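All remarks here apply to the structure that follows.
A single protein chain has been removed from this complex, and every other one stays in its place.
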Amino acid sequence: MFRVSLSMNQITVQTNSRTEFIDITDDVQRFAQEQNLDDGIITVFVPHTTAGVTINENADPDVTADLETVLNDMIPWNNGYRHLEGNTAAHVKASMMGSFAQIIVKNGRLCLGTWQSVYFCEFDGPRSRHVWFKETT
Amino acid sequence: MFRVSLSMNQITVQTNSRTEFIDITDDVQRFAQEQNLDDGIITVFVPHTTAGVTINENADPDVTADLETVLNDMIPWNNGYRHLEGNTAAHVKASMMGSFAQIIVKNGRLCLGTWQSVYFCEFDGPRSRHVWFKETT
Partner (left out) sequence: MFRVSLSMNQITVQTNSRTEFIDITDDVQRFAQEQNLDDGIITVFVPHTTAGVTINENADPDVTADLETVLNDMIPWNNGYRHLEGNTAAHVKASMMGSFAQIIVKNGRLCLGTWQSVYFCEFDGPRSRHVWFKETT
């Protein structure tokens, strides 16, 4: 197998419920600083198939709460799926939110809109998860 | 706060209705030329939480019209959401389309399929919006 893991450049996220959005913006910013990245892009990658990453509003926690609810309603946990492990809904939500995100860095700082944060999206928790970071210029 | 804005390398998009897809492909191409980017990637980033970006067909405007309709049907504007600002549907659609896109550049030109364009996706207009660009090699 040619798969490797990024033992450096990763954070661990502990989730506490089946569905949960966790703000990891500060971790992305910290990574940019550790890499002395002045100007470039940071890729955030989630190496799991029942979790994802998205960028959305951080001002009112009801936004991500609503997002969780809409996804749960759209893709019910039990719905006659074939996958016997029983977590098909989590896999579908992972693909809908996506496994990676990109954030522009300028003068060493993340370029995000006023209300934007980067969220790790747990869809089959609680679990201990990893998130990987990589800078490019 | 560590957030900064990309005062350069941005365009302004004025939207005219609540939901609207606007072709910004020419702006991305212009940015590539201004940067003298011969070979690399351009990242398109939307710094808003009720708007997004997607790549889809430009030949028949009914395609993006249908896409708007499907998203509106899937995520109704009023549906007992918690977020009191009332635009939860726009936040959900933003995460479903995504906040960023990547386009390969070769010999100074965008590499897109015959029918592909890059669309700014307004989900809570009309508003004046920004889109940011960043090149990497």
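As written, the chains take the letters A and B, and residue 1 is the first residue of each chain.
Here is the rule we go by: a contact is a pair of C-beta atoms (placed from the backbone, for glycine too) under 8 Å apart; a residue touches a chain by one contact, two chains touch by 3 or more.
Please read these numbers as outputs of a predicted model, since none were measured by experiment.
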Can you list where subunit A touches the absent chain? 2-6, 43, 45-49, 74-75, 79, 81-85, 88, 91-92, 94-96, 98-100, 102, 132, 134, 136-137
Go through subunit B and note every residue touching the omitted chain. 29, 40-41, 54-57, 60, 62-63, 65-67, 69-71, 74, 96-98, 101-104, 106-107, 109-116, 136-137
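Operating definition for what follows: only the chains that are shown with their structure count from here on.
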Rounded to a whole Å, what is the gap between the Cα centroids of subunit A and subunit B? 20
